[in-house]
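With one protein chain held back, the other chains of the complex are shown just where they sit.
Coming up: subunit A.
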Amino acid sequence: MSYQFEELFTDIQKDNRIVLDEIEPFEHPLVVLLRSCLEEQEYMLERLIEEFEEGETELKDIKTNCSALFHANQKVNPYFAEWRRATGWIGYKDDNPSKELMASLQKMLDDMQDDLIEIASKLDEEYGESTTKYFIPTFYLPEERVN
């Protein structure tokens, strides 16, 4: 199980790094917020990967970082959506990101979210709903019991 978690977190970490690199040139206030959340995700992912590299972990060792990671991701998606809308309104021109870049970033963020949903499901299996519901946001938990 540890290995599977590590693999998923590493996948997310790769996408996260690419997105951070891609948005580096942009300074829109919504990108500033997006970047802050992605940097927080990066920090939490490093801690979590380290934890899982060490072998079997206990919930208490990952709970706070997991909570921060999932909740940061809950902000990543709306900030990206808002920035995308803002860019559409300003126009895809000059120094603004291109439509193609936006589409590829969206794809990476969707993949990240899918990985997080998979992690949430595994954590839910392992630790039970009474526990996970208090540190993983509802919308990442298995659909059949979202509370």
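By our rule, a residue touches a chain if its C-beta (ideal position, glycine included) is under 8 Å from a C-beta of that chain, and two chains touch if they have at least 3 such contacts; residues count from 1.
Simple rule for what comes next: contacts and distances are computed from a predicted model.
Its record in UniProt calls the unshown chain "Molybdopterin-dependent oxidoreductase", which is the match among "ABC-2 type transport system ATP-binding protein", "Sarcosine oxidase subunit delta", "Molybdopterin-dependent oxidoreductase" or "Phosphoserine phosphatase".
When the missing chain is restored to the complex, the residue among A:67, A:104 or A:121 that touches it is A:67. Within the complete assembly, residues 28-30, 32-33, 36-37, 40, 63-64, 67-68, 71-72, 74-75, 78, 81-82, 85-86, 88-91, 129-130, 133-135, 137-139, 143-144, 146-147 of subunit A touch the chain that is not shown.
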